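Subset of chains shown; positions unchanged.
Naming follows writing order (A and B), and every chain is counted from residue 1.
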Amino acid sequence: MTSLLTQYQDNDVVDNFALITSAEVRLTKTGKNYISLTFSDRSGDLPGNLWDASQEQINEFIQGKIVKLQGVRGAFKSQPQVQITSLRLTQAGEPNNPADFMAHAPVKTADLDAQLNDYLLMISQPTWNRLVRRLFKQYHDQFLQFPAAKKNHHAFNGGLAFHSLSIAQLAKSVSQQYPQLNADLLLAGALLHDLGKVIELSGPIATEYTLAGDLIGHITLIDEQIVLAANELHFDLNSEEMILLRHVVLAHHGLLEYGSPVRPMVMEAQVLNQLDNLDASMQMMTGAIEKTAPGSFSTRIFGLDNRRFYKTESES
Amino acid sequence: MTSLLTQYQDNDVVDNFALITSAEVRLTKTGKNYISLTFSDRSGDLPGNLWDASQEQINEFIQGKIVKLQGVRGAFKSQPQVQITSLRLTQAGEPNNPADFMAHAPVKTADLDAQLNDYLLMISQPTWNRLVRRLFKQYHDQFLQFPAAKKNHHAFNGGLAFHSLSIAQLAKSVSQQYPQLNADLLLAGALLHDLGKVIELSGPIATEYTLAGDLIGHITLIDEQIVLAANELHFDLNSEEMILLRHVVLAHHGLLEYGSPVRPMVMEAQVLNQLDNLDASMQMMTGAIEKTAPGSFSTRIFGLDNRRFYKTESES
């Protein structure tokens, strides 16, 4: 019976369908070609090398192809890998949809969509409501499918919407505990803050930064979209409500050195930044702890200052 | 009709009972004695100088005395002050309880007590429950009356308990949103994390650091109390549950440079640190915004990197 790729233990026999998510032709020290491959399914990745690769294999086994993979699970420098014993492209009648081999948000796309819409409806301030509504409509599909990052936190299909939804949920409970907050502004910021990533990143598969992503960045890109949308909706860019919304979004990284051009100077901007950090921490810690044995420490988490986290004995 | 001390505007006539919360005898440039006084009531502070002070006045008008104060509200270097026209000690039949002149948490002491008890009951893990219960009992009165700090956030009577309660409330809603958290551990940490302040600070009135506060600090002082309590309850200091609880409390400042001897290395420690920061931010921003006119910026907030916060036009 077949396991998922990341569930195998050392010396297990691997016999799976998998998606090739990276394929690089390299040279051994002694000058022979091999292909360094990453195989993926919805549980994650497993790397493996195809030694003495022929030119035909180099042409066949490229990023985006679905393959039938056979081999044995081992480890090289403490990282799991598969020793390939057989590799071929899939044939008619075998799995052929790349999307089936990608990690997904733990919520279905339709549910993400519905829940985000519910939060949108809670924004009673009309300018903010119309602006968020317009941008949600314009980027509907990308918003639901993109990851929230190339790596680190929420780097999976639907991660962007899942993360935004999480922040909206936190925003709601925090607004209830602290009524001095403007719940509408906080919620509008929560829903929009990372939407620029649909322009910054190339898409849900083999995610890369676009040129605009590298040279302009997602914070300025969402500000651009807010400005253009406000222009079309004939909103006054100099009104307090437009300045506040842009500020909350621009300042959400909290510190200039994290890429926000201004630091939070309204309460909702400060809170959005702290909720964003909280959800990112939760996601990174949860991802690392899931792969850790009880009573031991996780690998170091880059996004949390390279700290390791301890999984208690009692956690399953 | 008399206002509270901080409600007066420029040139208003002041005629109030007030508590002297600091009194310092100084010399003018030309060598005469005056007393630099701080008058307080439950709304806050108002400073004023008593010029040409006699030795009798120097003896009378000292910290902790309640006085009848008359004068005119002005400002010196943009800070409000009162020009004193008359000052005397209160007499029989006039207010004489210092506690009536101190700022209080916006929740009554009995309610704080009841709600904290409710959260204590939610800790189902028996070791943590018994430890928190014991320390709550041992420091019951101080915990309910102390401020959470000498200045900055929650620097008012009952501020320590009010802040702890706030964190407990956040801990509960965050545990519900992220079930991978150990709700008991997070809650126990929330309730205990700042309890060492009852040893670090001198008390609710004219709060100063104690010698142990200065040279040992509240984080190590609560750890000491946990160790002594565990010793009496015959808990094993080397058990995972004791190490976890101490860790969550020791790490709650998040960064070594903020005085935690270890950085968070379990999920609940990381979350407690972020919730602590969130509640402290909310309290500091709220306090500053309350004193700010709509459409303008607050004074700079030291605990938030000297940022000013903008109060929107529409806020009352």
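Just so it is clear, contacts are C-beta pairs under 8 Å (C-beta built on N, C-alpha and C of every residue); 3 or more make two chains touch, one makes a residue touch a chain.
Note that the structure is a prediction, hence the values are computed from the model and not measured.
In this structure file the homo-oligomer totals 6 copies of one chain sequence, with 2 depicted.
One rule holds for everything that comes next: only the chains that are shown with their structure count from here on.
Chain geometry summary: the mean Cα position of chain A and that of chain B are 41 Å apart. Those residues of chain A that touch chain B in the shared complex are 166, 169-170, 173-174, 177-178, 180, 182, 240, 244, 263-267, 270-271, 274-275, 277-278, 281-282, 285-286, 289, 297, 304-305, 307-310, 312-315.
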